[in-house]
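All protein chains but one are shown in place.
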Amino acid sequence: MVDAARHPNIEIRAYTEVERVDGFVGNFKVQLREKAKYVLADRCNGCGDCAEACPIEVPNYFEMNLAPRKAAYVPMSQSVPLIYNIDMDACIHCYKCVEACGKLEAIDFAMEDKLVWEDVGAIIMATGYTHFDPSLIPEYGYSRFPNVITAMEMERLNNSAGPTAGNLIRPSDKTNPKRLAFINCVGSRDKRFYPWCSNFCCMYSIKNAVLLKQMYPDCDITIYYMDIRTPSKGYEEFYDRAREMGVHFIQGRPSLVTEDEETHNLYVHAEDVSLGKVIEREYDMVMLNQAAIPQLDQNVMSSLMNISQSPGGWFMEYHPKLRPMDSPTDGVFLAGACQGPKDIPNSVAQGSAAAARAGRILHSDEWEIEPIVAYVWEDRCVSADGKKCGICYNACPYGAIEYEQGQAAKVITAKCHGCGACVAECPHNSITQMHFTDAQILAQIHAVLAKRPEEKIVAFRCHWCSYGGADLAGTSHFEYTANERGLRVMCSARMDTDFIYEAFRLGAGGVLYSGCHPQDCHYITGQIIGATRADRLKKAFDRMEMTPGRFRIEWISAAEGDKYARVLNEMQDVLDEIPKEELLAEIEKLRPTMEKRVRRLRSVPGVEAAYQFSEKLENIIVKEIIG
Amino acid sequence: MANKPKLAFYWAASCGGCEITITELGMRLVDFDEKVDIVFWPCAMDFKYDDVRALDDKEIDVCFFNGAIRNEENEEIAHLLRRKSKVLVAFGACSHLGGIPGLANLSDTESIIQRVYCTTPSLDQTRGTLPQISCKVPEGNICIPEMYDHVKTLAQIEEVDYFMPGCPPVVEQVWSVLQVILAGQLPKVGSTIGADAKTVCDVCPRQKGRSGLRIKEFKRPHEVELDPDTCFLAQGIICCGPATRAGCGLPCISANMPCRGCYGPPEGVVDQGSKLLSAIAALIDTDNPAELQKIMDTIVDPVGTFYRFSLADSILSELKHKRP
Amino acid sequence: MNHNPHAPETFADRVRNIPGGEHLEMCYSCGTCVSKCMIQQKVEPEYNPRRLLRLVMMEMEEEAYESPTTWLCSGCDLCYPACPQEIHISGVIGAVKSLAVEKGYTSPLDTVSVDESLCSGCAICVMVCPYEAPHLIEKIVDGVNDRFSEVDANRCMGCGICVASCPTGAIAREGVSNTDIVRQIPHEVVKTDAPSLMVFICDWSLRADADLEILESYPENVKVIHIPCSGRIDPQLALLSLRSGISGVLVCGCKSGECHYQRGTDVANCKISMLDRMFDQMDLADGRVRFVQIGTQDRGRIRKEIDQMLLHLTSLQEVC
Partner (left out) sequence: MTENKGKEDLRIGVYVCHCGNNIAGVIDPKEVVKFSEGLPGVVRATDTLYACADSGQRLIKEDIKKYGLNRVVVSACSVRMHEPTFRAAVAEAGLNPFLMEMANIREQCTWAHGHDKEGALDKAKDLTAAAIAKSSFLAPLDMIKVPVTKKAMVIGGGVAGISSALDLADQGIKTILVEKEPTIGGVMAQLNKTFPTMDCSI
């Protein structure tokens, strides 16, 4: 901590929150809210006279509310930076602090939150985790039985810098507890709350047991566990040491804690799994090892940074094995428990690793980004003919399109992120996207529907989420119908109505329209554009009386492999339920309508060639079947 | 005709319905009269109490006593008839269990008199006339029997040989009992006669409730259209059939009305109302106290419902009147 | 679905295929269900749902059928909301039990039976039973077609809810019949200065042995009658106790939702609440009869309840 404060290259902005993030790799613009401390950082010398003078006491969150602090405070004496704060919610405006500060004049009640912009080339997310509230498990009695405490409370109670100066006492009568029970996995590995293993709690309760044994050798400590997980260097040895010191380990997850109302002693009910017997034991104090859970504002940060979340809410890494420090957004990296529960060594390691990953960018003078950007055929743009349009301008999530009536729309390549929203939205097919042109995608659609199209389900997936979801379905071996034919675009915003009509015109049995969940979109609002369009399509197909379920819209994240498989299987069920003749008849009936809707496509550059190519391809493929 | 059996009929606190049952025997009664001597029947013939007092003890062969014990007079005559009769039959629900008059045990004497003579809406309340036990008139002192503070059954004040339930007992049962008496084939003393051993449900032809059928709301017969082939309880209607002795011939059930319980508890059951409560409360489907209160609100008068005919005979009444 | 569609169906597959038997393999043997359940502690030391799941997973079919766990689980589902893997354990046990019954195994439990000379076929027992154990059968008796209740002994868990609800006293099991319980109510209690209290206790409502000790520690004036479930309480038992001269009646059951027999405590609550309304109508409502629901975490509450009740009864006596 102190190293960070001393380092000339580090600028600590404490009591500051991120408001907004713009830009892209190498060129981020971040808006920060410097919350008003009501103390001038450059004048405060951390003497603490203001706190001494302050008459107001409130619970100190840093001490898990076990000790008070003043309204003028620092959370702890070693705070970095050591600048006092005035808690305006608690302050009664007696101005005793101003008096105490005297000539220093560091206190400024007129201070307001300040918004500042910072330009940075890379961002590392290290927002950490928070703790599960064990009062949600009523059977353990936390918040009702005074002597049931959390592990974090224990940390403060046995800490020499804590409120009791390291003297462990129990809350009900301030005596030293002699018999302690630690309960592991409180809220974690528990499908009712959080299914994951919180990673460090086993070691954490062993640590506390060892510490307490050292301080109070005659105290009796029992750790109730389901499994003890010690998969790091020195951990198993540490566990051995705890056993040698006489810490008891009982395999069995307690089902109940009861309390004697008079003594406030606690009784832990559990099955000793090794014995197969239910045991009830009396303790002076019970410590609950709470689950590590994502920060409560993880959603907010995730949408600010365009980072998707795993099902549990942790930040999603680009690849769990190959790129665990990278977020899916170029130039944004992940460190520590915000990506998943981690102990200190792992957090430090990932912090350093993320720094190294970020260094790759920050040490370069320029950074290459993929040229998958939009391009306007000026001769096709109606605005150039003086017509009023501007649809592309409105669709772009990045403001990367310049539009002025009378001139062809113009793409600012440096600002374009390549979602393809403008391309699909342009009603005149005047814009294309490099590497995902209409011709390229149409050629793919034709190829996968060359034979027995009525059996096929064409699945359009966005690159970042649904394509990842499909990958995860495969990696997890969640099997689904082999009639699926997946096609990839960068964002659901690129899924042109023409593609869907064309697939149905060619006789596809089903079409899936799939992208990310709205808050996860890699392109800010791309998904919203795609979703609006998909809903319109759905209505059109309903009007055409297409069998419901042949066209389906689903938002599937990269973490939802099971969902991808389920959706495809459900679509297959829909097809299986329609008798084949009926399906073919429906396809034939709708073909002229579809035909009409895709007719204008042929004028798009390259599309005619794609049709010709596809015809050749189809002939060969069909011949292959006959042969 | 000295060896013709001597019979007596008496009504205490009753509505007269039991008497009508006897008259409903019609012509059969005339034939019957040739085989027996009716020595006392104040409802139908002119007898005086002194006529009874003049009889030898146990001179009456069988006495049918209907009506509950409400006042001094009821009790006095009950003792008298017991003394003069070989066999004393509690005839009809009132003398058997207290019957409808027994519901008076919900209140005390004073509030009943207040209600009847002062606050009944149809009354001219300005008069404030109240009955007096004793009243001086020019001719002398007129006394009326004193009303007790609670209603008793016949068996609570005298030894009863047989119980014949019903409000009123049905005619055919009465006729067959009379035949039995004539034949001298009366069963064990203390038995219930003129009724079945089992309950109404045993003979009720309706389709009974199935597993897991529970009640969320009690309804009254006028609130729903009732299926004539399905058990009332299964339709959410309180029916006293499960805890009521059969023998009535199901007139209510056949008229698509639930059993009201007039035949009293079946063999072996002490307290009809609490047994019925135990059965019906177990059908309620709720784990929520507030909802339970709401469901119970749909039973308008629990005591009157479960103990309609047997309150005077109940432990509840006993508890109330044991209170200092 | 079978785990492996190509392999023959295993015992575990058959259990899984019965509704309720799914998710069996999710058990990671934490033991929460075992310690949440009170059967091992109170009835059968060999009872262990976790091990039964294990027996199924290990294809130990015979052992599973013979295990007391298969037969003793009353489906109270205390364990279900506590299971971190969200396994519907009683569902799995129920699946094993149904397979065992198919194989001809029978329940070793002491279950209720019907006295046909008293049963009038009203189907109250059919409706109130939490386990669908009783059902009506038709039979020709003396040439007349008559209906009777019959109890499936493999379903009956012996709670006695039907016994208390039967209006004719036709259904019972030993120790739980009307006569067996009424016999324990004294005929007449001599009035003394100290009030007397009758406690009808559902044994499941006292989780800790310490609580049972508290109950037994009271002097003569606190009489205790053990019932298998508070659902066994019949308001008549309370009335009979009061008639005998006992000053008050305390009925103890489990917290709603924690009843060992699913709905027993709710049934008891309905009965006592309704009795209370009757007392009220009769102007007798003075808190002499109370029903309390004791939760699994209410250690020592029994002492509080009895003391409070005795205090209340003393104050009633002083008024008189």
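When the chains are written out, they are named A, B and C in that same order, and each has its own residue count from 1.
Here, a residue touches a chain if its C-beta (ideal position, glycine included) is under 8 Å from a C-beta of that chain, and two chains touch if they have at least 3 such contacts.
Keep in mind the model is a prediction, meaning the values are calculated, not measured.
Which of the displayed chains are touched by the chain that has been omitted?
Within the full complex, the chain not displayed touches A.
Can you say which of A:Ile56, A:Val98, A:Ile123 or A:Ala508 touches the chain missing from this structure?
Of these options, the touching residue for the absent chain is A:Ile123.
Of A:Val74, A:Ile149, A:Met495 or A:Val567, which one is in contact with the hidden chain?
Answer from the full complex: A:Val74 touches the omitted chain.
Which is it among A:Ile250, A:Ile293, A:Ala335 or A:Cys396 that touches the chain not included here?
Reading the full complex, the residue touching the unseen chain is A:Ala335.
Tell me which of A:Asn158, A:Thr222, A:Ser492 or A:Ser557 is the one touching the absent chain.
A:Asn158
Assume only the chains that are shown with their structure count from here on.
Which chain wins if you rank chains by how close their C-alpha centre is to the centre of all protein C-alpha atoms?
C
Cα centroid separation between chain B and chain C, in whole Å?
Chain centres of chain B and chain C, defined by C-alpha means, are spaced 37 Å apart.
Per the centroid of Cα atoms for each chain, what is the distance between chain A and chain C, given in Å?
48
Which residue numbers or ranges of chain A touch two or more of the other chains?
none
Can you check the complex and tell me which residues of chain C touch chain A?
That would be residues 28-36, 40-41, 45, 48, 50-51, 79, 81-82, 84-86, 207-208, 296-300 of chain C.
Once bound in the complex, which stretches of chain A touch chain C?
Residues 138-139, 141, 185, 189-192, 226-227, 251-262, 267, 269-273, 276-280 of chain A touch chain C in their complex.
Where on chain C is chain B touching in the complex?
The touching residues are 118, 120-124, 126-129, 132, 134-136, 146-147, 161, 164-169, 231, 234-236, 239-240, 242-243, 256-257, 263, 266-267, 269-271, 273-275, 277-279, 281-284, 320.
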